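One protein chain is absent from this view; the other protein chains keep their places.
All chains are identified by letter, namely A and B, in their written order; residue positions are counted from 1 within each chain.
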Amino acid sequence: MKLTLKIWRQKNANTKGRFETYQAEASPDMSFLEMLDVLNEDLISQKQEPVAFEHDCREGICGTCNMVINGEPHGPMQGTTTCQLHMRHFNDGDTIVIEPFRASAFPVIKDLAIDRDSFDRIIQAGGYVSINTGQAQDGNAIPIEKETAAEAFDAASCIGCGACVAACPNASAMLFVSAKVSHLAHMPQGKVEAKRRAQAMVNQMDEEGFGRCSNITACEAECPKEISVEHIARLNREYLSSSVGSQVKA
Amino acid sequence: MPFEANVPPGPLGEKWTQYRGTMNLVAPNNKRRIEIIVVGTGLAGASAAATLGELGYKVKCFTFHDSPRRAHSIAAQGGINAAKNYQNDGDSVYRLFYDTIKGGDYRSRESNVHRLAEVSRNIIDQAVAQGVPFAREYGGLLANRSFGGVQVSRTFYARGQTGQQLLLGAYQSLSRQISKGSVEMYNRHEMLDLVIEDGKARGIIARNLLTGELERHAAHCVVLGTGGYGNVFYLSTNAMNSNGTAAWRAVRRGAYMANPCFTQIHPTCIPQSGDYQSKLTLMSESLRNDGRVWVPKNQEDAKAIREGQKTANDIPEEERDYYLERRYPAFGNLVPRDVASRAAKVACDEGLGVAPTGLAVFLDFESAIMRYGRSEANTRGIDNPSEAKIRELGKSVVEEKYGNLFEMYEKITGDNPYQTPMKIYPAVHYTMGGLWVDYNLQTNIPGLFSIGESNFSDHGANRLGASALMQGLADGYFVLPYTIGQFLSKEIRTPKIEPTSEAFDKAEQDVQHRLDQLMNIKGNQSVESFHRRLGKIMWDYCGMSRNADGLQKARKMIRELKDEFYSDVFIPGDAKDYNPELEKAHRVADFMELGELMMVDALDRNESCGGHFREEYQTEEGEALRDDENYAYVSAWAYNGWEEEPVLHKEELVFENVELKTRSYK
Partner (left out) sequence: MNWFTNFLTSSIGQKVVMSLTGLFLIVFLVVHLTGNLQLLAGDGGKAFNLYAEFMTTNPLIKTVSYLLYAGILLHAFQGWAIWRKNRKARGPHRYAVKVNRVAGTNGFAASNMAWLGTIIFVFILIHLYQFWLQMKMGAIDMVTYDGKEVADLHGLVAATYENLGFVIFYVVSMVVIAYHLLHGFQSAFQTLGLNHRKYTPFIKAVGKVYAIAVPLGFAIIPIIMYLSK
């Protein structure tokens, strides 16, 4: 199949970017990234700079790959990362527009590669259970309802790719933050410091310059792991109760 | 350089406990001064960095990823083993130890493996305490499943994303230490050399991947948790950026590489579909709990399937060969990985393969769906359920167990595995070989430690499923934080290491020279094309089966490829900039050296064991033929470049607690 690609090229964070148009050949069994690999091989053979894009596991789990394809983070297939998107979902002759995730808290490094350190700093602010190695009791000491564990898992399946931010017209990171807050608040081990965690992570999120959630739910619609905005409600609950409650100090 | 396994005395079951109780400790006031570099943030690296930080050491942690959470441990699907015996099915520390030794085809160190089995239990407790959402039973207790090569259910799991959940647990612990300031995190930094001062590992040269600047980092010791080198085969289930460079640079500074030819070919991967393909995707081994592997009995049917004239569903039951169940009735579809992979290769070599390339076998869930469906109908009290109803019920059970794997399969292949069987074929997955380490996980270079997949220690010639996560976390959480004290307790008088010595100058110059050399070739071929060619050589001659002629030939081919690489590779861009092509080039250059050593190692080992199958050494039935008399040793290689012949050091393996038997899964 023949494709026209309009790809955002930007030398680095300080230069202006623009769209470049390329013609590409693909087979329907290729993944989207393999299609870009072929384009890059082609560019290299013409001694041109390949398109910089980040990727790693190519199994949809590491969260490295990003890019907005035809206006949607990770492209048109729901519940699918870019690396798992296959060309059979496109048609011969299609024009595909490829852009980086756009948000102030995700500055562009080069072309489609972006910097997502802000997510790490949010986790560092409190996205953990405060125990040291060796302090654990037996794994079966606290029974956990099967459904509760499953719900916690749903939230914990977040891959930290940032598609929620990219999809959100407000560039809000609420789905990411809420997934971690909700995962840990579901588990008895994480419940203990749930309030403090919600406060700390939201504060950090605000400091990083993410936008305010207005419940547009584009994040859920575009999340490659289909994480629900129910978790955002849970975060709101934890945050509200910790703000007006007495556990977290004034 | 010391080459001594340092296994502590005492009976096997008490070695670790006794040793731990008598080990040298570092006092808290000294820990605050002592610096440790940890390279890699997978299960091993992240858990080690977090734990060392908790203990009070000053830790600097490095990853080439944009975040510690991206390490490839995240992609592990099936589960993690632990000798908890929660299922009351006869499991014990000894049985896990025995299964691992046997599964590894008696090529691993007894004492290390037993310690691994002991601490396996603590890992589960630790992960649960971190909030890892393991699968649970209705009673609220932890659920288990079976994996290949064992007859008990000891695998803990979180759907098909166990590695992700465990890594996030370790990543979160690491993040906590970063926020406390006890760990300093360096994202997007790749270790390009090891610095040795006075015979001790004292630092690294790292390239900042955003700016291209070379940086010197000094510490009292260096820990490598940099994973395996499966990408030497180009096509593997490893992540695209997984590489052997950090470990290989240590080898080039004198560390020994142990058993490099022991690579694990995983039997259940999605077959390759075209030349453009960049990586292969694993389908978790857990699928073999319920999936049945088969090929058509006769070649005509296989040919018809390959050509698209027939589908799997057109082949009647009596025309199917469930070859694993036929050949290995005791373990059936759950034979260890090396055995299952070879059997698939044999079937395809006989012309029974079912993909257009001829390289695939079926993994069929039909009987599991019907079995679960009937049981579910029974539970729900449905009398005389229709076949459609049974199928529907069974499908939902299978979906709950493997839903995400089935979805992933469908995304990649476009086939629905609930309706037609999956097509699978073996692919490179894990490397049992790695840096040689002693009982303390220290390499032959004092102060250089290696943990997780990057060392060779626990899996012998073949790793059992769900044991990689176990080993990575065992090393990082529960072994290294103790054993590192044996080295560091002697370093409490060593002042802060400054990265200004001649050794640092020299190492940085060497790296700069290598990068300049690569950039200045300015040839015509892409790095990727060389990597692909290297991978083909490795797969054809050092893959699922090897022979002396092929290995010798391949070694020559690699050398020719190397010459071509150094005269005709083209790297666009600038070295002092964000440049993924340059990163790749450096890694491929190292892979070529490593690839050669793998050939040398495979050639040296005149036996078949585990993942290493030498065609010259097999039984009449085509099973691996070990030679315990002559090859019950660990091959620890010193490698010093293309000009010198690698030098073999042998660590004889002593088996005092298990009897060496022919591995049989019949």
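Just so it is clear, contacts are C-beta pairs under 8 Å (C-beta built on N, C-alpha and C of every residue); 3 or more make two chains touch, one makes a residue touch a chain.
Everything numeric in this text was worked out from a predicted model, so none of it was measured.
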(Q) Among the chains you can see, which ones touch the chain that has been omitted? (A) A
Q. Of A:Asp37, A:Glu99 or A:Asp154, which residue touches the hidden chain?
A. A:Glu99
Q | Positions on chain A where the hidden chain makes contact | A | 6, 17, 19, 68, 70-72, 97, 99, 102-105, 167, 169-172, 174, 202-203, 205-206, 209-218, 220-222, 228-230, 232-240, 243-244, 249-250
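Heads up, the rule we're going with is that only the chains that are shown with their structure count from here on.
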Q. Roughly how far is chain A from chain B, going centre to centre by Cα mean, in whole Å?
A. 26
Q: Can you check the complex and tell me which residues of chain B touch chain A?
A: 47, 50-51, 54, 65-70, 72, 74-75, 84, 86, 122, 124-142, 158-159, 161, 163-165, 168, 171-173, 175-176, 178-179, 185, 187, 210, 239-241, 273-274, 276-279, 281-282, 407-408, 411-412, 414, 477-478, 481, 524, 526, 528-529, 570, 572-573, 578, 580-581
Q) Which residues of chain A touch chain B in their complex? A) 12, 27, 29-31, 33-34, 37-38, 41, 43-45, 47-50, 52, 54-64, 77, 79-80, 84, 86, 88, 109-110, 113, 115-117, 119-120, 123-140, 143-146, 149-150, 152-153, 156-157, 159-160, 183-184, 186-187, 189-190
